[in-house]
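Once you've had a glance at the structure underneath, I'll fire off some questions.
Here the complex is missing one protein chain, while the rest keep their positions.
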Amino acid sequence: MTNTVSYAPELLAHSWFNTDRPLLLSGLRGRVVVLSAFQVLCATSVACGVPQAQRIHETFAPNDVTVIGLHATFEHHDAFSAAMLKAFIHEYRLKFPIAIDEPNDAGPIPHTMDRYKMRGTPSLVLIDRLGFVRKHTLGAVDDLRLGAEIGALTQESCAAAARTSAA
Amino acid sequence: MTNTVSYAPELLAHSWFNTDRPLLLSGLRGRVVVLSAFQVLCATSVACGVPQAQRIHETFAPNDVTVIGLHATFEHHDAFSAAMLKAFIHEYRLKFPIAIDEPNDAGPIPHTMDRYKMRGTPSLVLIDRLGFVRKHTLGAVDDLRLGAEIGALTQESCAAAARTSAA
Amino acid sequence: MTNTVSYAPELLAHSWFNTDRPLLLSGLRGRVVVLSAFQVLCATSVACGVPQAQRIHETFAPNDVTVIGLHATFEHHDAFSAAMLKAFIHEYRLKFPIAIDEPNDAGPIPHTMDRYKMRGTPSLVLIDRLGFVRKHTLGAVDDLRLGAEIGALTQESCAAAARTSAA
Partner (left out) sequence: MTNTVSYAPELLAHSWFNTDRPLLLSGLRGRVVVLSAFQVLCATSVACGVPQAQRIHETFAPNDVTVIGLHATFEHHDAFSAAMLKAFIHEYRLKFPIAIDEPNDAGPIPHTMDRYKMRGTPSLVLIDRLGFVRKHTLGAVDDLRLGAEIGALTQESCAAAARTSAA
């Protein structure tokens, strides 16, 4: 896990799937949040990141550990469409909430990706019950280690998380 | 392999990638042809069919065993675009020729898929040196068995293939 | 995890590998212990249980999460020898402590396996910092879920473990 601890920036989304209303991190305090950034046209996202996000969603109680997918379109902009993502979600039977990252008029990197300083996809961010970023990685992640990190975060009460974050 | 033997219908393509000119089966007589039909938004295609096609392309000499990809868009038409396929080919580093199946004004099934009576994706068709269909399957295919079938077809001279096809 | 909580019975070993002295659970209080029972001649042990035990050993700090292998020879007694296990440990490059379960003159089930009421191999037992059994399963186990369970146990102080076990 990272040594420096900072608040997870709020998500900026163009649109959402698998939820009847937009999700705000501020509304998820008290839960552990797994933010899984991916692209449909990124091979490692499709082979590793997305199936792992689905496994996390199926393994933990969603109101204790909430998985959020983020389609962080930072390349192949002309190839992406909301219809494509919708079909992908249907075909891969993804059940967790997924946002399209808000496009940025100033450049190719969409807003949420920019705020988190993600360097590509797949990227994974673990956010504790108080809203602090506790892990942030690029690329494929080992299930056993990730499970341990999520499992450890679930054991933190909000009070304990506060102490850890302040340490 | 199938018992009934029929000529492989000619391909009808909207456009091609990884080749500087359209491929016609009639121009490939004397070679074994592996026709691999897939869709970018089909999970089994992406996990099994497409990587297997790439492995075949890398395992055999292309002028002896020619792999042709066919993007058979029979669903999610609004989600598909040539730009999406182009990005997919780039990201998955596919090197074999790939055609977009010719859309059909009369319905959702594109023309080549219709001619071959493919029932979905991934579909795999083995065509012998004389142009006869020798195998036609839907879904994931075992590498060992498929390798054996391709290896057997490569040993047929055009004359031998003629005898087998006539049997 | 199991609902009923009981103390983990002490290990009874014929001999040990990868440690210069026998391990007693009573000497490991304060640590999480992963007890991984296997047999060299059990296919699921070799394909799943043993590599997972090695991954756990490599993922966690051994003095926080201690992995112990147990060769629970309950079948093929005539095929087993300490020399065979020694060669297996060498060839599979296993680094965690491994015991040969104490044979039982009264029957085929060795003593530790009998005490734990293991029904076969691979079997996995999670023991918390106070020495209570918190999970006990037969067969292959999912990495993500197991990681979460171990990660959660690592967050328990001895005091917290006491409260949980007493609940």
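A, B and C are the chain letters, set down in written order, and residue numbers restart from 1 in every chain.
Following the convention adopted for this analysis, contacts are C-beta pairs under 8 Å (C-beta built on N, C-alpha and C of every residue); 3 or more make two chains touch, one makes a residue touch a chain.
Remember, it's a predicted structure, so these values are computed and weren't measured experimentally.
Q: Which of the visible chains would the unseen chain be in contact with across the whole complex?
A: Counted over the whole complex, the chain not pictured touches B, C.
Q: Going by the contact rule already stated, which one of B:A72, B:I109, B:I127 or B:I150 would touch the omitted chain in the full complex?
A: In the full complex, the listed residue that touches the missing chain is B:I150.
Q: Touching the hidden chain in the full complex, which residues of chain B are there? Just list them.
A: 52, 55-56, 59-60, 142-152, 154-156
Q: Need a quick check: the contact residues on chain C for the chain that isn't drawn.
A: 40-43, 46-47, 75-76, 78-81, 83-84, 86-88, 91-92
Heads up, the rule we're going with is that only the chains that are shown with their structure count from here on.
Q: Same residues or different residues where chain A meets chain C? The copies count as same if more than half of the interface numbers are shared.
A: Shared-number fraction above one half, so same.
Q: By CA centroid distance, what chain is farthest from chain B?
A: Centroid comparison gives C as the farthest chain from chain B.
Q: Which chain pair has the highest count of C-beta pairs that touch?
A: So the chains sharing the most C-beta contacts are A-C.
Q: Chain A to chain C: how many Å between their CA centres?
A: 34
Q: Listing for chain C: what residues touch at least two other chains?
A: none
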